[in-house]
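Complex shown without one protein chain; remaining protein chains in place.
Going in written order, the chains are labelled A and B, and every chain counts its residues from 1.
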Amino acid sequence: MVPLSWYLALAAALFCVGLYGVLARKNAVAILMSIELMLNAVNINLVAFWHYLTPQVPSGQMFTIIVLTVAAAEAAVGLALIISIYRRRSTVVAEEIDLMKW
Amino acid sequence: MTAAQVIFLITAVLTLGAGVYVVAARNLVHAALALIAAFFGVAVLFVLLQAGFLAAVQVVLYIGAIAILIIFAIMLTRRVMEDTGPQTNRQWWLAGIIALVLFGAIVFSLRLVPALQGVTAAAQPIPTDTIEKLGFAFVDPNQYLLPFELASVLLLVALIGSIVISADRK
Partner (left out) sequence: MQFSEAFIQTLTWLIPLPPLLAFALIVLVTNRSKTLSHVTAIGLMGLSWVMSWIVFYYTLSIEHFGEHVIAAAVDWLPFGSAAMGTQPLQMGVLVDPLTSVMLFFVSLTCLLIFIYSVGYSNYGKPRDDHDRPGTPPHGVEPLYSRFFAYLSLFAFGMLLLVVADNLLLMFVGWEIMGLCSYLLIGFWHARNYPDPKQITPRQAAVKAFMTTRVGDMFMLLGIAYLYSQAQTLSFREILRSDEMLTHLATTPSVVAGLMVSHVVGLLLFAGTIGKSAQFPLHVWLPDAMEGPTPVSAMIHAATMVSAGVYAMIRMFPLLSAGWRPGDPLTPPMLAMAVVGAFTALFSATIAVAQSDVKKVLAYSTISQLGFMIAALGIGGYIAAAFHLVTHAFFKALLFLGSGAVIHGVEHGHHHAEQLAHTGGHAAHAPAAPFDPQNMFNMGGLARRMPITYWTFVIGGLALSGFPFVTSGFWSKDEILADAWVHAPVVFVVLAVAALLTAFYTMRQISLTFLGEPRSAAAEHASENDSIFRPMLLALVVLAFFAITAGWVGILEDFLGLRMPFPNWFHGYVGGVLLEHPPALEFNPVPLAASLVVSLGGLLFGWWVYRGYRKGADDPLAGPLGAMYAVLRDKYYFDELYERLFVRPAVWLSETFASEWVDKGVIDGTLHLVGRGALRLGRIFRDYFDAPVVNGSGDLVGESVKRFGRSFRVIQTGRVQQYLLVGMAIVVVLGAVLLLPGLGQ
């Protein structure tokens, strides 16, 4: 059988890939995609723990569903923000969106 | 090596590969397609973990909705982003180092938790009525009724909010 640690390691790897994307990508849409990767990594963790440790209690799956909901909301609002910024400033480059500075 | 392990490894490699392509690709549309592949890999992992419902939700929601949304956003904002040239900012190397260090730290700290060592199979048999339990848990006031309702409110707010934000005001 597959050990739990394999899943955890995979999740950690996926999370760090997503983190790199969030920190390094220029395009705001790409940053959003990276965030989705990170959320998926967390979901893998949650389901894996549920499967291996507490299969009788639905909490693990429940959290996954909540995360899914938040991810959907975040994607919708995030993309709306990006499109709105694009309309006003004609850019989606995260570095150029720096209104909130001194 | 069991068949499950083989399937896991193949899936894991594909998922990670897709993830890396997402953050590395120059062409954003390609990146979005790789993102779909990664989502699909995660869905396979959910099946391996005997969470069939979640696997279905993963496919429907992530691939069916979020990925499509992202592709739309890419297409709407495409004109300003050249597919050529570097797609990363100047701090990419620092970001890489931090990601690697974090990965090391996580893997390293996993080894420190004794409860996780040597867990290779489910502690109890996986119940066959997981979906049923899930459904009841959602509407049971003693369990997850409140989070469930809050999540629906959150979705509603996000829906309205995104319409308001992206509406074309003259």
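Brief remarks follow.
Going forward, a contact is a pair of C-beta atoms (placed from the backbone, for glycine too) under 8 Å apart; a residue touches a chain by one contact, two chains touch by 3 or more.
Small disclaimer: the values here were computed from a predicted structure and weren't measured.
The chain not shown here is touched by just one of B:Val29, B:Ile68 or B:Leu94, and that residue is B:Leu94.
The chain not shown here is touched by just one of A:Leu19, A:Leu32 or A:Leu68, and that residue is A:Leu19.
Remark: the residues of subunit A touching the chain excluded from display are 19, 22-24, 31, 94-95, 97-102.
As for the chain not pictured, it touches subunit B at residues 89, 91, 94-95, 98, 101-102, 105, 108-109, 112.
Keep in mind that, in the parts below, only the chains that are shown with their structure count from here on.
Subunit A and subunit B, compared by their mean Cα positions, are separated by 6 Å.
Across the complex, subunit A is touched by residues 2, 4-5, 8, 12, 15-16, 19-20, 22-23, 28, 31-32, 35, 38-39, 42, 45-46, 48-51, 53-54, 57-58, 61-62, 65-66, 69-70, 72-74, 76-77, 80-81, 86-89, 91-92, 94-96, 98-100, 102-103, 106-107, 110, 116-127, 130, 133-134, 137-138, 144, 147, 151, 154-155, 157-159, 161-163, 165-166, 168 of subunit B.
Residues of subunit A that touch subunit B in their complex: 1-10, 12-21, 23-27, 29-30, 32-34, 36-37, 40, 43-44, 47-48, 50-56, 58, 61-62, 64-66, 68-77, 79-84, 86-87, 90-95.
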